[in-house]
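Omission of a single protein chain aside, the complex is shown with its protein chains in their original locations.
To keep things simple, chains are lettered A and B as they appear, and every chain counts its residues starting from 1.
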Amino acid sequence: MVHEAVSPSPRFLEPKDLSLLQQVLGHHANDSTKLLQILREVQEHLGFIPNAAVSFIAEALDIPRNRIESVASFYSFLHLRSQGTYRVLFSDNITDRMLGSQTLMERMCQQLWLQPGKVSEDGLLSIGTTSCTGMCDQGPAMLVNERAITKLTHQRIQEIGQLIRNRTPLNDWPADFFYVEDNIHRAGLILGNTMAYGEALQAGLTLGGAAIVDVVKRSGLRGRGGAGYPTGLKWEACRNAKGNQHYVVCNADEGEPGTFKDRVLLTRQADLVFEGMTLCALAVGAKQGFLYLRGEYRYLLDHLKGVLQRRRESNLLGVDILGQSGFDFDIEIHLGAGAYICGEESALIESLEGERGVPRNRPPFPVTQGYLQQPTALDNVETFCQAALAIHMGADKYSAIGTSKSTGSKLISVSGDCPRPGIYEYPFGVSVQEILNDCGAVNTRAVQISGPSGICIGEHEFGRKLGFEDLPTAGAFMVFDDSRDMFEVARNFVHFFAHESCGFCTPCRVGTSMLKQTMDKIAAGQGTHYDLAEVENLDHVLQTTSHCGLGRTACNPVLHTLKHFRPAYESRLKSLSFKPAFDLDGALARARQMTGRDDAGAHLKENE
Amino acid sequence: MTEKKKLRIATTSLAGCFGCHMSILDIDERLFPLLELVEFDRSPLTDIKHCGPCDIGLVEGGICNAENVHVLREFRKNCKVLIAIGACAINGGLPAQRNHLDLSSCLTEVYLTEPGLVHGHIPNDPELPLPLDKVHPLHEVVKIDYFIPGCPPSADAIWKFLTDLIAGKTPELGHGLIKYD
Partner (left out) sequence: MSDTFQLDGQPVVFESGQTVMQAALAAGHYIPHLCYHPEFKPHGSCKLCTVKVNGRTAASCTMPAEAGLEVESDSEELNALRRTLVQMLFADGNHFCPSCEKSGNCILQALGYDLEVHSAGFRHQFPDRPLDASHPDILLDFNRCILCELCVNASAEVDGKHVFALAGRGNSKHLIVNAESGLLKDTDIALTDKAMSVCPVGVIIKKGVGFSTPIGERRYDQRPISEQALDDAPRLPSGEAHD
């Protein structure tokens, strides 16, 4: 049977929309590498990207219109069809769920007579879920038109429902809805630093580019995004790489569920981040830098722009920085639009270039062929802060902190079952138990270190230490007490990976979604040992053949919980050796309804 | 030397077209040596209505209704080794091409709104098996041990597969015999 393609949205561009498009395009000089930013800005004004706007932008940028659709459809927050005037997205991390987000969402759907994922008939709103919004310490959280709202309660949900019904503009909503706390419970090297703006930069200028690389190398600093690549080596390789331009990119696409340290760093230590980037620019010879900010942190944009502007005015950015002739550098902020995969460095660069965030084939690596195929030094927010401190303190002093292979401090984002969730900064080498003590966690059953792609450890391992020698971490620290069902934790993570798979390679595209189905089957009480065997098979294929880390780690939550909490799975398995892949009796429901039959023959038993 | 006990084989066609059974017959004169080794239980060849304990079950066709499920379960219960034979048994085949259609609208169109129908009604006799909302391959309903692909598999493929199996070898088809069409 042949279906007609979905008819294009009937909306034509009104004169005011047209002039807005022209304004946005003009602001970006009709540069197609700014496509993602253009689409974001168009959507901020129009609520979505109408078909007519797609054609208009395609013509202005001189690119095929299907490239625009291709890019827009990659990002969760961009819409080619209207999703309502108010787009409500509940953060769906396990920590939000533990704080009752699912009930709140059901309540809100009931209140507004709406089904999740559907747009209301009057086009007023839609309610759905989104991956972790980085507010785990003050959840449950949601985004309304991409603005973060924290600490949801039944009362707050009701108030939001009322505001939406009354079509109150978002700017007129109570300011405390949007208040994001920093929740710093333990400050250290970074959060306790008392440097004046430009102090580290001045130290760097005295050293010069080559010496900066040397200091960072000798400091032992390793990347804070999780992989732990030595920062000095990266900067050195980038410095030595030939290219027309060198670039510095800061990865603030903090998408790993359970992580929110970059949110706090960008709020409290934005100068230190930019100072680190500027030092890096000095070291690698870059004139242009980018901060890639995840869409969920859109609310930080004005603050960050303000800091950049102040730094320009203080000659800490711009031309002849701090009077050093020829040292020119500036930083531009790019916003993401809801794609976890863009935290992967080469996917982030693709996204910076206005493309779909698909990880590149590596080699070549970004240090030689990164942004626009030019040498690019790309580091995590926290890494730039640490680098600035290391340069300011000197390599010896810095490397004395932490452990021999993990120097310096680490920011830990604590969430889950504990009375004091928030940010804790420790020297590397701190034990899991020490953090649990500090955050007040009791009866802890498990800790998920470094998010779903990290590892889940049980009680007997709480003596293990954070650091590259033992437990490497990007900073997430989710605590689960003995009331939690670790199977449901793993299932939440598996859903997350299936949702965030970019779909480039076969194993991840198909495998994560099959893994999700198998976990759902087990959750529905239909799982057998065959399904556990399939999970193990999928894991092997994902681990060995996936294109990037997402696919390679997507099975970790299942493997680790199976290892430590196997009974949580086994208690759900059927004793039978095989169960159908689908609900047999449910598959007859339609026919029963159509024939009006309900006799014994119109049903199928689970077993016979 | 005692005579080797014959293997007992049952065959059936579910949501299929009996094409695979025709292909079984296409092994022609090799049926005679085969009958030296096997005897047939439930099968269109014997007209036995219910399957008894068997060594091998060959099932053609996918699962499109409740009766298919009952028959398949009977085979699984009785056959030590269960083989899905042909495209429909393996991936739903031609009948599964209805899977993107809504069952209710199918029934409505066929029995109620099709031009030329007089006093149409959707049959609801308890004797008739109810259709499932989608057609499924066999391995989604019971554990399947082997698959012989093809639409239908050629007589040579079936012969090779069965003789391998009877000889105690893991069946392999190889180029020319393995076919999905």
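Rule of thumb we're sticking to: contacts are C-beta pairs under 8 Å (C-beta built on N, C-alpha and C of every residue); 3 or more make two chains touch, one makes a residue touch a chain.
This one's a predicted model, so the numbers in the text were calculated from it and none came from an experiment.
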Contact with the hidden chain (one of A:64, A:117 or A:306): A:64
Absent-chain contact - pick from B:30, B:70 or B:179: B:179
Per the touch definition above, residue among B:8, B:21, B:42 or B:139 touching the missing chain: B:139
Option from A:544, A:571 or A:593 whose C-beta touches the chain left out: A:544
Positions on chain A where the hidden chain makes contact: 1-6, 8, 51, 54-55, 64-67, 69-70, 73-76, 339, 356, 361, 363, 498-507, 509-514, 517, 534, 537, 540-541, 544-547, 581-582
Touch residues of chain B, complete complex, unshown partner: 84, 87, 90-94, 96-97, 99-100, 134, 136-137, 139-140, 144, 146-149, 151, 172-176, 178-181
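Basically, only the chains that are shown with their structure count from here on.
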Rounded Å distance, chain A centre to chain B centre (Cα mean): 48
Residue ranges of chain B touching chain A (in the complex, touch as defined): 66, 69-70, 73, 77, 100-104, 107-108, 122-124, 126-127, 129-134, 136, 140-143
Interface residues, chain A side, partner chain B - complex: 1, 530, 577-578, 580-582, 584, 587-597, 599, 601-604, 608
